[in-house]
Each structure stands twice: as structure tokens, then as C-alpha cells.
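The complex is shown incomplete by one protein chain, all other protein chains being positioned as in the whole.
Going in written order, the chains are labelled A, B and C, and every chain counts its residues from 1.
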């Protein structure tokens, strides 16, 4: 068991720090949360900067245009960029972490050549059309239909929880191509242009008041058959490759950020003269244990993935169950620290408390995650 | 909404207090926990005292030899006896609270005349043979078989969690009389003499080290058919009458005792000089809210039963879910209060902490209770 | 003892539910939300006409002459439908005879100033009750007219977590204003009324979760058939019912420790149930269109008002130190 950087990792970290220190001060101001074109421009410009110095697609395979970095190097990259306050992956998220890796793993040579380089350069933005209002936790019960018409699919249906839909060029879309097959067997994966006729995007307001997500209505949208990745009706398997990526290092930056928040909360408590309240103090102390452990669990999962050749283990569900709860406890503690200011949306942490509520729901509810842990890791019987 | 005693209730309470104050000082010393004959003698002597002054079978119907008291009077009786430190129902428990009410409700005139008066007088002790090792939460899957042989049943099987088996005269027994019927439809209720040939009792040691329960092995025990209460194969329905009694006022004395314990814990914290620890203080304060509310919930359920003519409502499951958890939290708090003495079995509360662990399991686990609340009160669908 | 609602109490509750269903149904609530108007003077007047504020004012003084238990039933109904506005403060002002003109009949809106906390509904308020400190015997005061206008002028608006509860930061202290006659335990009564609203919210989110669990199908059956969902709903009911008996009993006894317990448990029930309701609703619960977030935000706000968890727990701890607390016959 070793937590120290290897020589190579130390070198990688040092160079990255140096580069970040040099370029971050020159970045323009961050656009506002509702300025979608501005956010796209900001996020893609950052991606282009990463591309130009060779950090783009760090964890992608070399033959897909990536750097073939180890999971640990990827971890270091995410850790250092978060600690330096660098921009997030933002609008590039789906392209870099879902659609891109899927195309890299399952696409034809032509598909890889067409779609991967623009993702790495920040030239094209992808969004995700998986979730549907009626499907929810039962993702595979999706109903959006694709009917073959010559060399096109004609797609009709409704998608939800699509981030960056307003500014995306492409959508990775799950559609039902065989309504008669068992639900997991009749799904196909398509790349759909967002400017195709029949695509309507409507912002979806969340309880936090923001429009971070959208609904997407598809009315006889024509998608070329050549834009299907993987075999027809094999889309569920194709997608699972993508989803396991999501659970690998998706929360690295957030755990680092949570630890920073925790220190800031302690500082705020001292500043406000309430450090002599042991209830508050011990609550923060407990959360310190929690987030230290979550950071170590991240490192453990990454090291495991590294040993197994990059395949994320089942540790992702264990991590997500605990992290989603710990994050909610962190912002409950923040509300305690804020006291009378806890209802002021302009105070730091108040909005985060609201968004933290989605963590036990999004990307597999805690109930679904517990089923996964119980059935796939512990081997308990299915059903009931 | 009224929490005050009516004139009649005030009178009842005053007389009871007066009598308790007069007789309790003259009681002999309590026997040790493993002195079963001594415990039987002590408990039945107390029952006889209650009988002689008219408190025996307070909540039983008058035509069964009881006093036909209201649920509120029964509540007052349980509250006042607990507060005065009077003996518990003890060995008389099954007779007075399970078997007796079942016979009163479902027995023939002859059965009532034979079995009820000795219960009220403390002359005969009953135990309960319902649970089986393989049945557990699925009580109705019991396997102990009764085969008809002329005017007898021949009973073979195994029972578990039988309290007072060593000193009981009778056992209320659930047996399977029709193995081919659906599980709830093939059960009968029998009164079995504990000295019948073929009955073997073996003490069962609990994690608290005590032998409060026993296993009972039945090897071709002959039980007269005339000792069956209710119709053959109708024993499940007959039993449910009994079980609903159990959930009515079963915990009144305990809630009163928990509130006393909480006050004693606060006194101990002050005595040991740790009252300036707000974590401990607030923990006790929160438990004060909890047990005050549980007392009010008891009163609410009793008042509801009184209005509905004595039938306990579904509030019993709500109460048991919360109380079993609160009781465990109370003794966790006690362990905090005891600190270094928390591992000393001779200190008050340490053994209680162990026995409190059974509360989320016995008489329907919390998981089963939540099913009951969800399905019977909230109307959520069965299954899965 | 008859710790159940009387027929009159049931009728009172049914009447208020009917009034609110007609006057502040979901469409109206959503319209108020979109318009950003929390206190509707017309509705305030109708509440006044229905006796919502004057409920405990003596009949001789033009009130309804009922007690805390009846108030609690009305506030529970208000909590169910997320009725906005400083209901408890106006109700309390109406009870203290002549304290604020027009409070009893719904002609005046009375808000609360609790030192160090933001003031809810300040701009709509015709008067403010400034609460004394948490300790017993603290004197409450009334701020009106010029004092109030100056306070409003210097107040700083706060972007409120709860869209139907506008908030302002004020600089005035509780020493300003006219002392309220008598030593009315305003803070305790306010805490109890807020607890009743929390109870109503906790009961309502339980119903919402159960309804959704019955209707929403996933994996081939209603999600309410899955134990995970079933048990979330069961625990919601337990929380609501335990809070209910605590609130009702505190209304009957008006005992300070009992009120503290009621506020503590009702706050927990409202917050926790809203969260579980959100969890049962899944992604749909995370949208602005679902009402569950409004219950959660209001519950969070109310938990910070009148008597907070730390204060309630301390009061309940102190209560344990009364000699022979359990033998004093008040069990």
C-alpha cells in the first residue's frame, strides 16, 4: 500500500502545477450561470488550452487521440485542477466522459475519426439523451422510438435531464429499435445532430431555480443509420461501457472541493465566535473523518482500476452511496454554521445545499445503488 | 381533546394510589431473576391480591369475570402501578393478556368457566407456544403438526421464545391441523397442559446471559380435542384477536419507566459534573421530547380505542416502530452517561441496553411493522 | 381523558380545509408563486372573517373564544397548503387585546422581529412584534407607524430561500417599540403554532409520497410495492403521527417543555418528510414544478423561527432537572 507519488507521478504533478500557475491568472472572467453561449465559449476555450499542451483526453486511449494516462495520473489531474481553481470540464463533460469513450470503445474507424478529434479540441459539444420522464430509475424501459426508413432512423419521443442541450452540437441518444424485444435487448445508441429538424429543447427549472437541465422533444427526427454506434439493438451494452466511466473518477474534484468547504466552515465558525460550541465543533470533526475517508476511498478505487487495467470496479456504487449522503450532511452542517443566514440565497453554501439534494437521486438513486451493492457485490438474490 | 381525568377516572386513580400505598410496603422481597418457582409464587401472590380487591382482569369483559373497565382506566392502572413500583404482571402475562382474552372472546361457556377464573385468581399460569425456529417473522408458516386420533390431537414439533415455560400450567399452542391448506387456513389453537407426557422444556440463553425464554419440544403430546378454542383450522383468526391485545397497552408501564430512567440519567450527569457538556445535555433533552411524545401517543391510541369500543387501532405499529428505536437510543445515551462504567454489568442500565436490542425484533420486526404501516394504513400495494 | 378531536374540532378543521381548498388551492398557490406575491390582502381578510386570527380572542372582545387546541388545528391546515404570510404573528397580535388594530379581522398584517434573524414579510407588515429573548419573562413589544417605517426604510432585502417568504435584514433592536401588555408567552405560543404548520406540512408530504408511490410505475409495478419505498413512506407516517400527538398535547397543556418538544419533533418531521418525499419522487421531485421543494424550504425556514432545535433541546434538558419530574403527576 503506497499513497506517495511515484517519480513519474511527481514529475507529472509538478509540471501540471507549473502550467496551471502560469495560465490560470490569464483566464477571462467566468460567465454567469444562465449565459449558455458564454459558458460554452469559456468551457471550450479551456478545453482547447488543454488540447494545445497535451492534457486533453488524458485518460483516453492513445489510438483514440488520448494520452493513455494511468488512472492515477488522471486522478492527479483532477485533483490539481480543482485545487488550483481551474475551470471545470463543464460543457465538454458528455463528450469527454460519456460519448467520446463510448465511440472510442465501440465506434468504427470512421466514426472515431469524425467525432473524437473535435471533442478533444473543444470544437464540438455533446449532450446526453438517455433519461425519459416515464423511465426514471428503470432506464432500460425507455420509449423513444426509432423506426428504420431506408438509411435513416426516424426518431420520436421525449428525453429529460439533458445538460447543455441548448449549446450542444451532438446528442448521444438511446432509442428503442425493437419494441418487441425484452427491454434491454431492443435499444440502440445513436449520435444525433442537435440542429436536426424535429428537435425541440425546453429548459427545465430545478428546485434550485436554475435551468441547468433541459427537456428534449423529438418529433420524427431523421438520424442516419451510419450514426449508430455498435450493432442495432445492442445499445444497452454499448451504453454500460459509458456509464461505468461515469462512476470512476467523476467525483474527484468534488471531494477535494468538499474538503475545502469544510475548512472554510471551520474558519467561519471561528470567525463568528461559535467555536466553543462542542456540538458544532464535533459535527465538523466528524465530517472531516468522513471526507478524508472518501478521499482515500477514491484513491483505493483508482488504484484498483489501475491494477485491473483501467476497468472501474464495483467500488463506484459504494463510493456514491456514502458520498451522496456525506455531501448532504456537509451542507446541513453549513446551514447550522450560517444560522440566521441559512435562508439567504446570496450566502455561500445555501444554493449548494439545494443542489446536494439531487445526489441521492441522480445517476442511480441510493435505493438502486443499494440493490447493485447487495446483488452484484454481496451476491444476494434478485427480486422481491 | 382532553388530557385530564374525568371525575370517575380521578376517583379510580385516587383509590388505586391509596391501596398501592397501603399494600406495597408489606410485600416480600423480589426473588432473583433465575429463581423461577420464587418468581411464580411472587407474581401469582400479587395477582391474588389484585383479585381480592377487584383489580384483576380490569380490562376483561364482565361476563368473563373481568371488571369491564375502560381503556383509560386500564391505562391509569398500568401507569399508577408502574409509578408506585408495584410488581409487574410477570408470570401472569400470557394468561391475562393473550390466552385469557382469546378464551373470553372465542371459547365455549365451558372453556371460559374452566380456564378464566384460575387466571384471574393467579392459580394457573399460561405460556405461549406460537413461535418456531423456522417460522420467525413468517409466523403463519409454523410446522408443529397436530394429527387427530379419536378425541385427541397428537402434537409433534418445536416451539421457541416461550417465557415462563418452566413454571406454566398451560400453554396456548398454535398447531398445523391441515398441512394441505394455505398456510393461514390450516392452523388451530389448542390449550395444552405443560405436564403432559412428551413436553420437554429447555432454557434458551439470550445474549444478555439470562434464561428468560425457553425452547419447547413436543413429541407426540396428546391434547384433548375439547381443548381446542374456536373451530379446527380457524386458529389464525382466533390468534389475531389475541395479538391485537398485545399491541394495545403493552408498553404503558415501560414508557413511564423510560421517563423515570431519563430523569435518573440527567441526575447522574449532574452528579458526575458533566452537565456542562452540551452534547450530552442536548441528547437527553431530545430524548425527553421523544418519550413525552410517546406517552402522548399512548394516550391518543387508548382514547381512540375507547371511542371505537375497545378495539385497538393500527396506531400500535406506529407506536412500536418509534418506541423500539427510542428505547435503544435511550440506552445508548445511558452508555454515554456511564462512560467508563458502560461495560460493567453490575451498573444500572447496562443489562437494559442489551435487552433493548430485542425491541426491534420481537413481536414483529421493525421491517415487518413498516410493511404493516405501509400496506394497512397507507394502502401501498403488497408484494415485491 | 379523551385525547381525540371533539366533533366541534373536526367541524372546525373541515371548515378551514374547505375554505383553503377554495381560496388557496394548488393553482392559486402556484399563481402567487409566479407573481411573487406572498401576502394577498383579500385572502387575509377572508381568513380574518373566518376567525383564523381572532380564534382565541374572547367573544366579549369580538373574537371566537376558542383555545390553543383549536388554533393548532387551523395552523395545521395552513401548513398543509403552504399558506404564506405571517400567520402566527397576526394570530398572536389579535389575541393580545388591542395590541394591533385590525389584526383580529384580517385587516392588518403583523410580522415578527426576532433579534439577529431576518424578518419575514416585512414589506407587507402593518406592525411588527419584537420578541423578547428566549428566556422566560422576556418582554415583547409592538412596532408600528414611524418606528416601523424607519425600520423598513433601512432594511436590506435578502434573496430568500423560500420564494413565498420574502425576507429582510433589519438593524433595529428589540428595545424599540411599545411593550405588549401582560407577560404573554408569545414565543412559546408562536413556536406551537409554527409546529402545527410543520405538522401539516409533514402530513401533506406523506400523502404526496404515498400518492406518487401508488401511481408511479417502474420495473413493472408501482414503486410503492418495493420495500425501500414502502419503508420510507412508513417512517414518514410515524414521524408525522408522533409529531401530531406532541403538538396536540402541547396545545392542551400549554406546558413550556411540552411545547419545546412539539416544536423539535414537528420541525424534524417536516424537514425529514419533505426530504423523503423528494427521494420517493426521484428526479421529478427535483423540479420546480413539483411542490415538494416548497415544503422543504418552508420547513427549513420555520425550523429557524420562534424556537430552534438547540434552544428546544436545552429547554427539554432543563426540564429533566425539575425534582421528581416523573412523579409530579404531570406525566
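In the analysis below, a residue touches a chain if its C-beta (ideal position, glycine included) is under 8 Å from a C-beta of that chain, and two chains touch if they have at least 3 such contacts.
Predicted, not measured: the structure shown is a model, and the values here were computed from it.
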item	value
Displayed partners of the chain not shown (whole complex)	A, B, C
Sole contact to the chain not displayed, among B:149, B:219 or B:344	B:344
Residue, one of A:48, A:83 or A:143, that touches the chain absent here	A:83
Option touching the unshown chain, where B:141, B:226 or B:308 are the choices	B:141
Sites on subunit A contacted by the missing partner chain, in the whole complex	1-6, 9, 72, 75, 79, 83, 256, 259-260, 262-263, 265-267, 270, 278, 281-282, 284-286, 288-290, 292-297, 299-300, 302-304, 306-307, 315, 318, 321-322, 367, 369-371, 373-375, 377-384
Absent chain, residues of subunit B that touch it	131, 133, 136-138, 141, 160-161, 204-207, 209, 279, 335, 339-340, 342-346, 350, 354, 357-358, 360-362, 365-367, 370, 384
Residue numbers in subunit C that touch the chain omitted from display	226-228, 231
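Here is the rule we go by: only the chains that are shown with their structure count from here on.
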item	value
Chain centre separation (subunit A, subunit C; CA means) in Å	39
Residues within subunit A bordering two or more other chains	279, 384
Multi-chain contact sites of subunit C, meaning residues that touch two or more partners	226-227, 229, 310
